[in-house]
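A single protein chain has been removed from this complex, and every other one stays in its place.
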């Protein structure tokens, strides 16, 4: 789906303006995950595999924090300004995501 | 490289007996990472993307802990029994990996 | 400082309504920290000390998540409704706290 199509279908999210950058980072992460499988396949040293897994985990954490920041600054802030029960729901939902992230 | 080749070349590691299981788990993780990129491409809701990233992070953490356990029970234990400076080096190296994991 | 004094001085925060409960939890944590020092003093088994440290860390994490949730639902939400540059600053500040929490 192209960015144009996305605009047409109107699914605007906090991360939409940075979508292309997030996609690049996620594809790098996918490549790193594939690289880890290849390391195990080729009998790489355990510690080297662990180092690569830590690198992927850090990259995923950075993407999560980026998405969360965009979400708070856009989706949650919009709901807060609109008011009503949805505002509270959005904050509870964000907190549940933060708890999963912190775990 | 096939499992046979691996035995022939003799690169035995702590995870070797479980190599096929680790490969299956890592390929699942690679597929999950690809799925997250697709979610962003298709403008999925931020919180749903975060939930999937948390799932991949948990799966990677479980693989890391598995590899680390195998490493301590085999590579580090072997070095400890052999004694000498290499025993201490192996423990320092394992501790450095644990620090990266805990970070 | 009593709760009355706090109302008089008017330092209202997201956690104010739950202040007494947070204080109880933090005093329990302080007691647990003192207990860990005593364990080391009395030469407790390393693993038992580690277990207690993990318990304190979990308790601190739970307090942090509680405070953060209150902060998002009150301070950040109020700033968002008021609008202006302070709204954005509050979100950036909260994100910095979340990053420290996730690290």
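Residue numbering begins at 1 within each chain, and the chains themselves are lettered A, B and C in the order written.
Rule of thumb we're sticking to: a contact is a pair of C-beta atoms (placed from the backbone, for glycine too) under 8 Å apart; a residue touches a chain by one contact, two chains touch by 3 or more.
All values reported here derive from a predicted model rather than from experimental measurement.
**Q** Touch partners of the unshown chain, restricted to the chains that are shown, please.
**A** B, C
**Q** Per the definition of touch given earlier, which of B:23, B:59 or B:98 contacts the omitted chain?
**A** The single option touching the absent chain is B:98.
**Q** Over the whole complex, note the residues of chain C touching the chain we left out.
**A** Where chain C meets the chain not shown: residues 1, 6, 9, 11-16, 19, 22-23, 26-27, 29-30, 33-34, 36-37, 40-47, 49-51, 53-54, 56-58, 60-61, 63-64, 67-68, 70-71, 75, 93-94, 97, 100-101, 103.
**Q** Can you name the residues of chain B that touch the chain not displayed here?
**A** Contacting residues on chain B, toward the hidden partner: 61, 64-65, 68-69, 72-73, 76-77, 80-81, 83, 87-88, 91, 94-95, 98-99, 101-102.
Criterion: only the chains that are shown with their structure count from here on.
**Q** Classify the inter-chain contact topology: is it line, ring, star, complete, or other?
**A** Its topology is that of a line.
**Q** If you average all the Cα positions, which chain's own average lands nearest?
**A** A
**Q** Taking all residue numbers used at the chain A/chain B interface, answer same if over half belong to both copies and different if under half do.
**A** Over half shared, hence same.
**Q** From the mean C-alpha coordinate of chain B to that of chain C, what's the distance rounded to whole Å?
**A** 33
**Q** Based only on mean CA positions, could you tell me how far chain A sits from chain C in angstrom?
**A** Roughly 26 Å separates the two chain centres.
**Q** Centroid of chain A to centroid of chain B, CA atoms only: how many Å?
**A** So the centroids are 21 Å from each other.
**Q** Which chain C residues reach two or more other chains?
**A** Touching at least two other chains: none.
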